[in-house]
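Missing here is one protein chain; the remaining ones are kept as they sit in the complex.
Chain naming follows the written order as A and B, and within any one chain the residues start at number 1.
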Amino acid sequence: MESAVIIDHDVVVIGAGLAGMRAALEAARNGAQVAVVSKVHPVRSHSGAAQGGINAAIAAGDSWETHAFDTIKGSDYLADQDAVEIMCREAPGDIIELEHMGVIFYRNEDGKLGTRAFGGASKARTYFVGDITGQALLYALYDQLLKAGCKVYEEWFVTSLWMVDGACRGAVALDMIKGDLALLRAKAVIVASGGMGRVYEPSTNALICTGDGIALAYRAGAPVMDMEMVQYHPTTLKGSGFLMTEAARGEGAYLLNNKGERFMLTYAPTMKELASRDVVSRAETQEIAAGRGVDLCVLLDLRHLGADVVLKKLPQIHEMALDFLNIDMLKDPVPVRPGMHYIMGGVKTDAGARTPVPGLYAAGECACVSVHGGNRLGANSLLDTLVFGRHGGRNAAADVKKVTAMPSDSAGEQLLAAEQRRVQSLCDRPVTGESHAKLRLQLGTLMDEKVGVYRDEAGLRDALAQINDLQKRFETVAVRDRSRVFNQALTFALELGFMLDCAEATVISAIDRTESRGAHYRTDYPQRNDAQWLKHIEVTRRDGAASAISYLPVTITKWQPQERKY
Amino acid sequence: MQWTVVVGRYSPPGDPQPKGEMGPAFREPYQNAPRKTYQTFKVDLPDHAMVLDALIHIREYEDESLAVRCACRSAICGSCAMWVNGHARLVCTSKLREHTKDGKVVVEAPPSMPIVKDLVCDMTPFWRKNMSVKPWLQNKQPVPQGEEYRVPNAAMENLIQEVSCISCGACLMDCESFAVNQNFLGPAALAKAYRYTADPRDADTDVRLREYSESNGVWDCTHCYECVQVCPKGVAPLDQILKLRKLAVDAGFTDNAGTRHADAFAESVRDSGRLNELTLSPKSLGLFNIPAQLQTLPAAFNLLRAGKLPPLIHPKIPNVERIKNIFKKIGERFK
Partner (left out) sequence: MRVAFWPGCVSKGACPELYVSTQKVAEALGLELLELYEAPCCGAGVLSEQNTALMDSLNGLTLAMAERVGADLMTICSTCQGVLSNHNYHLKNDPLRLSAANKVLADSGYEYKGTTTVKHLLWILVEDIGLDKIRPLIKHKLTGLKIAPFYGCYILRPEEYLGLKERPERSTYLEQLIELVGGEAVEYHGKTKCCGFPMVTMNRDKALAMGGNHILEAKEKGADLLVTPCPLCHLNLDAQQPDAGRVLKRTIDTPIFHLPQLLGLAFGYSAEELRLNHHVVSTTRALEKVELKV
């Protein structure tokens, strides 16, 4: 690298999924000079894999309060109710805005937006496009981003955030096509890099979901919160872990055990198959453990829905079952099992997407406001990305107007040189070193076994010990590719580092929370304990010392915690 | 099960070069594609495994320098389109079992696109073409305040075929017209053009149709169904292009060879029941388009010399009235 490349922007958004693109659009609309950085082309972002729909209380007879209550109950009362109120109040406006952007939502006979039922929702309020809602939204946002002429650095991999005097002033990124590092100097950085599904194996998540942004913010000193709240999706395809949308159950699909019984009638008599995801995942795990599973799975049955419904409203999952398991859903039930799907936790922000670190914002799955608390309702994630992406964009654009001093070019050059040395030393490790793939698989397997649907102290402590061991071994992971151009061995190694940080924060939090709430179920502490645990667990990294644990009370506005039954 | 996967490797100059025998040069229309080094790998994977599983296995355990774009593994993100045995496909949904021919599967970056490294091609031509059709809603005014446009569900369902597009690029990679004409907009961009043209909420229908009727637009498609064949999501880009053609003609954008061709064809069938090849070409080109007419003279002369020139007096089929009446009834533009 000859001369340091420093590029200036007002706002840099890391991640080009729904949250990232919505933030960028809003920042641009509010007069900021914005750039989006993404390690993949925007339309490859994992937002595109969301299938079922997006929630909003628009229909007559529905209300944002009901939506909020469903969300809060779904969260097992860990969600911050002021933030939930904002999300649910603003949801209708965001849906309409999406429609005006051109999303081809499903319509009723009167030409108005139509809904489908979804998990944990007392009223049907999920707006959708077939079973490709995430994809439809992603493209609508991308098309708008193109229209706005926003700058996108695609296939640029962010290696670290730039912290100057406790504030975030940009990010260093590797241009994967050229192989050079560049410094994106900015007055505000919005992290919108999605979740960390690959920390678990199997997972519904794409291979790119490695918790990059969560770890970047964590390393920059921002606290991460509720990291123990890991959502397992009840219907992931046997073997591959691919997502079989909740919309299938929304359209009326059944879950059966090996006796052909709809076991959810026992576990959740009212909501049945549409109880919240943690409830259904636990029910399935119990059925399988009790010997009532089929090949360590349960069966998702769509036969009674008929070709018209399946082929029109759920074509993608029908195709996937055929492709990956050679099963035609119209003729046979599909084996599914709980698989890691979503992280409710993430980088702590307020309801304006601001982290406690000046200049640093976060939105989407990588953030924790918290609106999902201990368990996220289906179709609330797409909503989360848009509402808080928008807030982040608007606030970042406003805040940058107040930033007067920026670090100098020479400071930037020093940073780049240091980062270059760090990356080079990673590449220069002996080729006989550890394999990133082997460590990744070990990490994923141990997380699924010990930090999955059911947890206990011994298992969690063992997990932490193994993670620490993996972190030591990570220090010798070799990068067995000496290319400049498109060096994936390098980026995979960097990703593994991010994943280990996320895993560590998750396990630390899981050990600490000695109760069961939402997706976090401790067999040694099977009850919910509001007296002691109606609070969030924050983990903050400290240089040269163990991470610090702190607590934040849950903000309660209208809804006092109750027993959660479905 | 043991599978044999032959991978086309390429490294840009300056980077470590792949070891092995360099393959043959690509011939027209792919003459600009650099030669690749083909390496053979043997992998042990279950019977139902996909080609992508093999590539990931190679990348993780055999050769970490293999560059492959992939993310979702399930035909949603569109990252992993490439040539499998010479045809563009998503490798995440290509079964090793189905694509093993003569004992092996051959994967490589498509020679129709510029290449970055190994199996990673440069998708810039694809993104540029998409961008050039202005793929965003130009809102019809007035935009309803605080509520949605009222449109029938059928109008939305009409667009869902194109909205299923995951921009994998397979259609462009294997588009024959693009192969000989780099400026052709291509199947994906034109399908997206249809998506916005046919959206009842878009205000720019006529502007769009005029643009797409011009050169390198809808009439430069060779109607070969290759894009329909290779598309993993059933977008059927050709079908969208054909719908776009009809919209353009109906909207009056008819001053082009494509429309004249259809009109001349129809006229011939209406009047005689059969195609009159003799007059088809001159009429399509525009009878006053002297340069174009002159261009076709050598071919006409060759036909004459070979005794293949169609009869000057074009015969009508018996009972041609039957055909004329059908045209009269539902011929619309071709009445």
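Details
Just so we're on the same page, a contact is a pair of C-beta atoms (placed from the backbone, for glycine too) under 8 Å apart; a residue touches a chain by one contact, two chains touch by 3 or more.
Everything quoted here is computed from the prediction, not taken from an experiment.
Every visible chain touched by the undisplayed chain in the complete complex is listed here: B. Only one residue in the set B:Glu21, B:Asp255 or B:Glu332 touches the chain that does not appear here, and it is B:Glu332. Residues of subunit B that touch the chain left out of view are 27-29, 86, 176-177, 179-181, 215, 219-226, 228-229, 236, 242-243, 245-246, 249, 256-258, 260-262, 265-266, 268-269, 273-278, 280-281, 284-285, 292, 295-296, 298-299, 302-303, 305-311, 317-319, 322-323, 325-327, 329-334.
Throughout what follows, only the chains that are shown with their structure count from here on.
Averaging Cα coordinates per chain places subunit A and subunit B 35 Å apart.
Within the complex, the subunit A residues that touch subunit B are 40-41, 43-46, 48-49, 93, 96, 99-102, 104-114, 129-130, 132, 135-136, 139, 143-144, 146-147, 177, 206-208, 240, 242, 316, 319-320, 323-324, 326, 435, 437, 479-489. Listed in rising order, the residues of subunit B touching subunit A in the complex are 11-12, 14-16, 48, 59-61, 63-65, 67-79, 93, 116-118, 120, 123, 127, 131, 134-137, 139, 143-144, 146-153, 156, 159-160, 163-164, 166-167, 196, 199, 201-202.
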